[in-house]
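My questions will all concern the structure given below.
With one protein chain held back, the other chains of the complex are shown just where they sit.
So, subunit A:
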Amino acid sequence: MNVNDAAVIIGAYEHPGRELPDKSLAQIHAEVAIGALADAGLTLDDVDGYFCGHDAPGYGGGWVSMAEYLGLRDLTYMDSTESGGASPIYHVSHAIAAIAAGKCNVALITLAGKPRTGVQPGGGGPIRPEDSFEMGMFTGAGLVSTYALAAKRHMYEFGTTSEQLAEIKVAATKHAAHNPHAFLQKVLTVEDVVNSPMVADPLHRADCCLVTDGGGAIVVVSKEVARGLKRQPVRIMGQGESAKLTNGGRLDLTYTSAVWSGPRAFEQAGVTVRDIDYVSIYDSFTITVLEILEDLGFCEKGEGGRFVMDGALVAPHGRLPFNTDGGGLSNNHPGHRGGVTKIIEAVRQLRGEANAGVQVPDCEIALVHGNGGDLGTRMRSATMILGREAK
């Protein structure tokens, strides 16, 4: 049996807030948990599998304190796999495996953050003293500047331009304009993006994702549980995970670990890039999207800059509509982590529940890709291919 046949996504919920000074981090986790379970027609009492990242509040960096806060008394499976912003995509994959193995039946996945109002994410954690990798960390390197190293090298090898990267942001802002909850409501032009302040050459402020409070949750259940529920399920067709580290110094900044996670997911799903109607692509920065599109095979390596021009990513009629909620670049990037919102928007598209102006007609197959960590140093990738399922 294909492991993916064991389970479906049955609930998805994105917190409507983007700035939440009066809520605790745990409360945001709880609100999205209840929201996703309500979407599924379930309650917290039904949950027997719980998943969150190391950025969850409380003891040890993981699921323990949140399980207590939520009053989850019947857990038979718990997982705090930490893969940065991509973590929720790993969690869905691991939930399916756990359900297929008979370890749980109702898996709840939560992500929340409030960096806008005072809680700095601790998920990555400090680099511990015994990690010699810290030798590269005396350089004033930050998240933007290390992604900038990748962008600079991509430009050098393939002639990619800042204007091409800006096209990705422009498409995201056009989508956000249809989303009443989006943090950034203004449609930007290529000129707006390249004229925004330089943060780390060649990345401008508008090449970067948003800083937002908020969160989201996903519910994955066994086929048996789904049969008793009214909500339209989403089928998991294929999934792949991979990591790309600094490889003893033999690193190459022009590609991501999507080159490995992507083919695994496509093979399991039995589909190709031509079958994909919609993509949720991790968009911490514009360069992240560009390299991932190449690595997943939507265009040749080095052709990403040309691929994203002329509105290719703009829904509903572009060649490859992406991040139709506005993505992390324009809608929401809660707690500096865009994984859960990527899954949620793909679920909306497959259910036909995206915002009217950006709903992809007859959306049957969607791809979700998360990039955790850092394009310029160590990263992890998770790819999922999801399919529309009749209720």
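The rule we apply is simple: a residue touches a chain if its C-beta (ideal position, glycine included) is under 8 Å from a C-beta of that chain, and two chains touch if they have at least 3 such contacts; residues count from 1.
Here, contacts and distances are computed from a predicted model.
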- Message: There's a gap in the complex where one chain should be. From "Secreted protein", "Nucleotide-binding protein", "Transcriptional regulator" or "Aspartyl/glutamyl-tRNA(Asn/Gln) amidotransferase subunit C", what does UniProt name that chain?
- Response: "Nucleotide-binding protein"
- Message: In the whole complex, not just what's shown, which of A:D5, A:E19, A:D45 or A:D201 touches the removed chain?
- Response: A:D201
- Of A:A150, A:L329 or A:I343, the residue in touch with the unshown chain: A:A150
- Item | Sites on subunit A contacted by the missing partner chain, in the whole complex | 129-130, 132-142, 144-146, 148-150, 152-153, 156, 197-203, 246-251, 253, 377
